[in-house]
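Removed: one protein chain of the complex. Kept in place: all other protein chains.
All chains are identified by letter, namely A and B, in their written order; residue positions are counted from 1 within each chain.
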Amino acid sequence: MAEAVAERQGIDRARVLAWLQEYGVYASVLALLLFNVAFTPHFVDTGNFRTQLVQVAPIVIVSLGMALVIGTEGIDLSVGSVMALAASVVVLYLGYGALPALLLALLAGGVAGAVGGALVAYVGVQPIVATLALLVGIRGLANVLVPQLREFTDPTLIALGSDSVMGVPLVVLIAVGLTAVVTFLVRRTTFGRQVVAIGGNRTASELSGLPVRRVLLLVYVISGLLAAGAGVLATARLQASDPTSLGMFMELSAITAVVIGGTPLSGGRIRVLGTVMGALLMQLLQATLIKHNLPQSWTQIVQAVIILAAVYAARERGAR
Amino acid sequence: MTHSNVMADREGAAAPAAGPARGETVSRLLQQHGALMVLFALIVFGSVAFDSFAGGENAASIAVSSSFLAIVAIGMTFVIISGGIDLSVGSLFVLGGVLAAYGSRAGIVGALGLPLVVCGAIGLLQGLFIARSRMAPFIVTLAGLLGVRGIMLAISDEGATTYLVEDRAFASLGQDGFLGLTYPVYLTVLLCVIGIALLQRTGFGQNVFAIGGNEDAAALMGVPIVRTKVLVYFMSGLLAGLAGALNAARLSSGVTILGIGLELDAIAAVVIGGTLLTGGAGGLTGTMAGVLLLGVIQNLINQVGNLTSAFQQVVSGVFLALVVIAQRILSRVQRLT
């Protein structure tokens, strides 16, 4: 008798955890929205929504790349520094025009990603270490290139950060567009399916003749490109390049978004929309706490607890 | 990270030679003493290139400013040898400083006791998550990094309040000393000696090496896995808190912005010192060489004058990458000889 009850509880618990991992992030976003509609004054306000979305856009873009990397059972700690590098490069070359500067910034991000990817895929260094070295080195490089905050007046770049199309900020549109692109990449392309397969079972992928190393390299390059793009957008919005603090702790926010979005750290599965929702959830949480006069520090503590809970839930499920 | 079976098969292919091969001896020497050699070369270079480098005063200043990182790196060495990683030490360092300044109202006991108890407890908690719940060390301590930062900001009014050290005796602990060196330097040496003894001469040390080398085999050989791991993260938290407290004593205040990114320097120092990031091998003499190497690089860059401290980050990043690549290559050489 007692055993049967215990077993049923065990199954229920597993089912609850599985449901939470699958839909928890959507439910939480919805719950927070409802809470704010009911209890937060001036929450249902287009201005407020705009601000929230503009703030979350760079995080979303970086998280997309992070989701791909985590899907291969890797990690990319260098994304925040790559943002800073892109911010430096873009103002350094602004003299040649906004477009060349932007392309160079993206190139820099791609090269940084390629270095990390080569270390992981060809040298065989653990992803966490390879990208840690990049985190340190690239932040330094960004600061060497542009030692202090540097403002700029290039109208094109400023427009990139502050213009809107039909009331929707350009930055947000770009984030939405990139989300669509990455979703397409993961679901519909050979590359995307290979990424997931390699994360799911690397040996089987090798024996099935997949170009494992090339795919891994490319994943880190994409993560670098997306981080650089986010860096340029954030810089455009600030109307100043700030390599010292831009993108600081971004790797944490991105990993958090991916993990609470339901992508397992053990790889083999990528949830793009979940990742976007994860980023939105953290943003909403922060906004809610601030609107109710709870300080920034609370957000960080809550964020830490949420990460632990998400990983713990995923672990429980994986163990079964 | 995980290496596929196909690769493992390929690498595990041949290890038949019984006698010591010269390639292996050289590569082991490089791995264990590479940092020391580079340090020596840099010191020689610095002495020749800059008049102001070789003096005793400058050497003392390098030692003093490196001592705090060194204390953190001692804990990190244990963690990495056990096959883990601790990303929370930077936050714990800052929290330790703030708590020490706050606690100094109750005298030196409060100034030291408060940070040690709190940071030790946080380390212990992380250790339990890692060892008991079998969660990845990197994600647990990443959450620790964030959460501890949050706690630190919460008790310092979002970083707006800087507590001053109220206790003269405590401040003296960080500022005074003898023979031109401050107490933290001597404490570092003492802790390092204790750490070496722990690693080399106690069962605990053997267990740390065994777990990092092959956790499954260690379990079969009777090593208490959970207890050892919890202890390792507890130590790391404790030492980070202590270093933060001493730093607060030196600065006479619990500064809330110093120490960000300290975990990266600590990891870099440990790895540069020849401890394998995959765990199972390494030591504290190497770590100390790694810490000093970072300190000397910083000092030399300052000597040049027109280079910013950001340049040091570039150098340590490149250095770290080179060391990790070298470790991979050396370990291949060692397997193939």
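Methods note: contacts are C-beta pairs under 8 Å (C-beta built on N, C-alpha and C of every residue); 3 or more make two chains touch, one makes a residue touch a chain.
One rule holds for everything that comes next: contacts and distances are computed from a predicted model.
A.B. asks: Any idea which of "Cobalt transport protein CbiN", "Sugar ABC transporter ATP-binding protein", "SGNH/GDSL hydrolase family protein" or "Poluprenyl synthetase" UniProt assigns to the chain that's been left out?
C.D. replies: In UniProt, the chain that is not shown appears as "Sugar ABC transporter ATP-binding protein".
A.B. asks: Using the touch definition given at the top, which of the shown chains does the missing chain touch?
C.D. replies: Across the whole assembly, the hidden chain touches A, B.
A.B. asks: With respect to the chain omitted from the figure, which of B:Ile139, B:Val223 or B:Leu284 is a touching residue?
C.D. replies: Reading the full complex, the residue touching the unseen chain is B:Val223.
A.B. asks: If I consider the whole complex, including the chain that's not displayed, which of B:Gly280, B:Gly295 or B:Gly317 touches that chain?
C.D. replies: B:Gly280
A.B. asks: Looking beyond the chains shown, say which of B:Ala197, B:Val226 or B:Leu322 touches the absent one.
C.D. replies: Counting the whole complex, the residue in contact with the absent chain is B:Ala197.
A.B. asks: Pick out the residues on subunit A that sit against the missing chain.
C.D. replies: Per the touch rule, subunit A residues meeting the hidden chain are 188-191, 193-194, 196-197, 199-201, 203-211, 267-269.
A.B. asks: For subunit B, which residues reach the chain that was dropped from this view?
C.D. replies: With respect to the unshown chain, the touching residues of subunit B are 5-6, 9-10, 13-18, 20, 24, 197, 200-203, 206, 209-210, 212-214, 216-223, 276, 280-281, 334-335.
As a convention for this text, only the chains that are shown with their structure count from here on.
A.B. asks: For subunit B, which residues count as touching subunit A in their complex?
C.D. replies: 1-7, 85, 129, 133-136, 138-140, 142-147, 149-154, 157-158, 260-261, 264, 267-268, 271, 277-278, 308, 310-318, 320-321, 324-325, 328
A.B. asks: Taking the touch rule as given, give the residues of subunit A at its contact with subunit B in the complex, in rising order.
C.D. replies: Residue list for subunit A touching subunit B: 73-75, 115, 119-120, 123-130, 132-144, 147, 202-203, 206-207, 212, 248-249, 252, 255, 259, 265, 295-305, 307-308, 311-312, 315.
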